[in-house]
Each structure stands twice: as C-alpha cells, then as structure tokens.
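Subset of chains shown; positions unchanged.
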Amino acid sequence: MPQDPEDPAQLSTAHRVALLSRDDRIFHVVLAQQFDREFIEELCRLAEMIRSIAEARQGAQFLRTLLGHKRAMLYFIQPSTRTFLSFTAACQVLGMPHNEVRNPSTSSEVKGETEDDTIRVLSQYFDLIIMRHPEEGFAEQMAHMLNRMRRTIPLINGGSGKDQHPTQALLDIYTLLRSLGRPAQEGARPIFSPDPLKGKTIAFVGDLQRGRTVRSLAYLLCRFPGVRMLFVSAPELQIGEDIIEYIERHSIEHEIHDDLRAVIDQCDAVYMTRLQDEWDRDGESRSIDYSSYTITYEMAERFKPGMVIMHPLPRRHEIDKRLDNTPHARYWAQVRNGMWMRAAMIASIFNVDARIIDHYHSYYAR
Amino acid sequence: MPQDPEDPAQLSTAHRVALLSRDDRIFHVVLAQQFDREFIEELCRLAEMIRSIAEARQGAQFLRTLLGHKRAMLYFIQPSTRTFLSFTAACQVLGMPHNEVRNPSTSSEVKGETEDDTIRVLSQYFDLIIMRHPEEGFAEQMAHMLNRMRRTIPLINGGSGKDQHPTQALLDIYTLLRSLGRPAQEGARPIFSPDPLKGKTIAFVGDLQRGRTVRSLAYLLCRFPGVRMLFVSAPELQIGEDIIEYIERHSIEHEIHDDLRAVIDQCDAVYMTRLQDEWDRDGESRSIDYSSYTITYEMAERFKPGMVIMHPLPRRHEIDKRLDNTPHARYWAQVRNGMWMRAAMIASIFNVDARIIDHYHSYYAR
C-alpha cells in the first residue's frame, strides 16, 4: 500500500505502463520517483536479508541458485568502474551470468547501426538490460521500446546523463536507514525503526547541480516525512529548482546554505560530493573555493555523536583522509551496501524475493 | 549418412583431418561446406530442443550443468558485438565458463609474439577456441596447427575475412526451417517438414560480393535440392563466380537480378544485407543506388502470405522500419535463433547432445 498515493499519479499513464509489469510489480527501474515508501523499505529489508544469508557459505551457495537460468547485459556506454562492478557483483551474488557492452567502438555501431537496433538485438540474448548512458531520458525511452517488442525484458537505469541514478539513491537510503534507523531483528525479519529518518537532518554538500545522485536521493527522501534537508553549495552549483519544487510539494523541511562550517553541528548525515568539472562548458567552476564544501578532521569535535559521512565516490579532496578510519566514515560501507541493494532489486524484478525471505526465515526464525 | 556424398570428397584429405575427430564426428567448425544435410537438420532439431528446455527454470538449470567442466576462449580480433554476444550467451546457456581476447593491443603481441604462439598458449587454458579474424583462411590454418599439438582442442570459426561465417549460415538455415518448414512435434522429437525448402524461392539482396554470410548460406542451401535462389544486386556487388559455380555443380535453380522490385512477389524469403563499404578500396560503392536493394512498406501488398524478411544485422536503411512490427520481420527472431543454434553446435562438439535429447524426451514424450 503506497504511503504517498499522490505521487504515482504524477507519473503519466505511459510511465506507469512502462515501469510496472501487468501484475503491478516493479518491472523497469528508470526513475527514483517511481518508488513508494513501502517498496523502498521492502527493498532495504530484502538487502539486509541477502547480506545476512551471504555470510554463510551455505547461504551464499543458495543465493547463487536463484538466477542461474537468466542472463544480464550491462550496457555501459559511459565510463564507470564502481557502478559497473557493483552490478556485476550483484549478478554474481545471485548466480546470474552477465555480459557487457562498454566501448561502443568495438560494437556494430561502427557499421552504422542505430542504438535502438542495438538494444533490440541485446534483448534477444539477455533477460535483463542494465544501462548507463550519457543521454538523459534514454533509459526511459528504451524501456518504452522494449515494451513494444514481442519479447519484453526489464531494464534498470544505472545512471543517465546529469539526471537520474535511481539505484544509487536506493543504496544511499539503505545506508541512511542502516546508520540512523537502528536495524533490529524482530522474530524472523530484519526491521528498521518505524520512522527512521524523522527529525533527522541530512546535508548535501558540494556540486549539487550536476550530481545526479543527489537529485535522485532527494526524490526518495520525500517519501520520509519529518526529514530535514540542507543543500550546502556555491550558488552556481546549487540544487535544481525542479527538485526544490518537488520537495516543497511534499512539505519537506529544507534550507539552502553556502558553507558547511555553518551547519556541520546540526547534521545527522553529511552527503559529500566532488566537483563535477567534466560537465564544465568553459571552466566556469575553476573559480569556486571548494574549501567551504570540504569536511575536515578539525570539524570532528563539532560532529553530533553518531553522525555519518557519506559520499557516492569517487572523491577528490572534499573529505579529509584522517576521517577515513573514524566510525563516522560510511563511504566504504556505502559501496558494499550498493551491491546488496542491487542484488535485492534484481531479485525483486525476477520475483525470487519470496524465496529469499523463506530461506531467511528458515535460518533466522526462532 | 550424408545426403550429398559427393561433397565431402571435395574437401581435401587435409581438410577432413582438420575438421573431423577420429570417430568422424564434427570437431572443428571452419567452413560451411563441411556440413551435410543430415548434420544440418540434426543441429536444427537440437537447437529446437534446447530452446524448449530452456523455457522452464528447471530445464535452464539442467542445461547449465552440461559444460561447467569446460572453458571457452573467444578470440575475437575483428570488431563484433552480435556474434560475440551470441556465442557468450550460448556458452552461458550450457553453463560453460568463457573468456575473451578482443583487443590485441592489450595482448602479448605488443611484446613481439606471433599469433600462432598466442593460439598455442590459449589452447593450454581452454577447451574450445571460438575465433573471429580478419584474415581469410586463418581459422582453418589454426585448426590444422591445433591438430598437431599434444593437447588438441576444437575451434569454431566465428567469421573470417570476407570469406566464411559458417555459424551464421547455420542459424539462417534454422530460421528458414522454422519459418517455412512448419516445425512440429512428433512423438518425443521436434521435426520439420520432410523437404522444408522444396519449391521455395529465397532472394539474397544487396551487397552479395562482400557479405560472407550470404556466401556461407548459399553453400548450405545447396544441401536442399528444390530450393530456388535469386541474387539481387548491383552488378558491381554481385555474388562471386565461385559460388555460382558451386550452385550449378549442385544443380540448384538460381537467377541473377538487379532490382528487388522486379521479383518481390515471387519470394518466400528475402535475405537483406547492408552495403559493406568498410571493404571499399576507393569509395567505389558510393555511386550505387541502394534503393533497388531496399525493402519498403509499400511493397508489403505484393508480399506472398507468410513471406519472411531476414537480415544478418546490423542494418542501415535497407529495411523500412515500418516493417519491424509486421509478422514478416524475422530479423530479431533470427538473432535469438543464433544463440540456440550456437549452443546446439557447442553441445554437439562436446558430445552432450545425447543428454539433451534424453532430457527432452523425458519431458516431452507422451
């Protein structure tokens, strides 16, 4: 039962047809906005179960029996190590064979094929396409096209242009719930606090305009009433107006700031980002003093107890390396969370989540 | 029992040694000419069984137990997406781990190694080499070399120069049999009509001179007496004289044409090809009017009922996109057929075909 019934309505009918399968389960994963609160928490619980099961050799072997009969295609046209490897590791956790197209120059495109045709061909060999693409909207467009094929397969958006990165947003939420939501075991299922982010302050710091991870995470946080978001950035790199409007429509408390030092003692979580100067048109970000968007070791005395530092990585100098070995640093854990979350998502798409829950119960039930 | 006993004789003794294992089963797959009618139909039936078995989760899992103990090397020195992925997916269907060498610049060749040595080394790690190479005859030469090694492993030619592409030809035949041969279930085995291509007209359209898929398919069609082939091309791009001679030697009816519009209403299948101008020496194909070798939506009213359009892909503009969603379009299905056919071939090379047939019988026998 969606907690935010208003929102799915904001997606057009075409969207809903594209993104949901006939029985209303998630099918394509394209936009962060497509997830309601219930589904987000369900995925986090599923990720938590997969992680527990994988700890034991027997459990890891069970997981690998789940999707051995399917094949995934990672169509990653934009350079990526982390997201790419996270997805491949997630496939491997579930025993799902995968293949990749990464460098279009080794592909048939040199022979003059359209990218639509490439995707159509890939859909013949594989049962899932995971796509990273520089063009905004391309993943969604391909989801629609796949729906028109006789053999329709699901698609996951692994990052599109400056726009969306929904699976990153989900792993970020999962990291927040794990860190701030005090996960516990209740009978045979892992749970998070009833309203895990209520009253929590989360600061987004750095290049918010061009960081698609921030955009996607902000959408998802609107499913958690009571959260407070701070956007800390140079005015030229502030979060887009469309996001602010979306947040306001959901009556989520938020503030605009331009110096991390001014707000660091209020934060329960700080989400750092690097300067994305590869999107610069004319070196315009060179003049920005990024020290106001850097978290230093000296700030630590002003941290709230249990404050967590996150970063989608790769980082540059915006996090003092001396913070790496403090309990505040969650960016490495965040990486690993991504693998479990992506495995949860793929398991959910292929309807093997029930088998995971059963396995978890039979081992963890008291 | 070969249906065309004359032909194997045309292969020299050296050929036969190279291509057959000691017990006269297929070993290396190098040339389209090496297959007799019986073997072609056997492979098509095997592909049909693999496809059926793979539909059920249990079946797909059974298939993946067949070749987990072997390893394949895809040595693809020429750019390729489709054939490469088709083979990898076929390996995955059979649970066969695979590896690849695609970019010789990351390879030892920069250290001055001969390609012969590279193949010898690969033969130590792997149990099968699948090779795509720009040089005509190279795959065959390597098959001979492997036969002289203490540890001899099979080799599959995945496309060599402008010359041969035998597995593409086999998947094309499989697509023709599926489309025109009305496959049926007889007791516990899938069958095609007794003489599935008898009286059928198949037009090859476009760049026939430099399309190795057309050359290889023409060879195979000579195993089907009663078929009629039309070669529709600009005179500069017509099919090679050697192929015409081969066809005539086999008394197969054929015609030369230069405009698709003149023959479209006679065709049971139209095999479209793109202009292969990457082989141009001096832009000589730029002057050709390719509209005579293009199939348009307007032509559809002149199509025979059940006429099928095929294409080895990638395509450019030679097929009107409005035909994509008509039942005539078989090019996407053709892609998927390739995966099943390649799985059938690999299964056959490693003698696990009997296990597939057994499994099929136990599930489908009435």
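Lettered A and B in written order, each chain numbered from 1.
In this text, contacts are C-beta pairs under 8 Å (C-beta built on N, C-alpha and C of every residue); 3 or more make two chains touch, one makes a residue touch a chain.
Owing to the predicted nature of the structure, the values given are computational and were not obtained by experimental measurement.
For this homomeric complex the structure file specifies 3 copies in total, of which 2 are displayed in place.
Heads up, the rule we're going with is that only the chains that are shown with their structure count from here on.
When chain A is fitted to chain B on its Cα atoms, the angle of the rotation, on a 0 to 180 scale and to the nearest 5, is 120 degrees.
Chain A and chain B, compared by their mean Cα positions, are separated by 41 Å. Every residue of chain B that touches chain A in the complex is listed here, in rising order: 54, 57, 60-61, 64, 79-82, 85-86, 88-89, 92, 95, 102-103, 274, 278, 313-316, 325, 332-333, 335-336, 339. Within the complex formed with chain B, the chain A residues making contact are 65, 68-69, 71, 73, 97, 99, 101, 105-113, 117-118, 120-126, 148-151.
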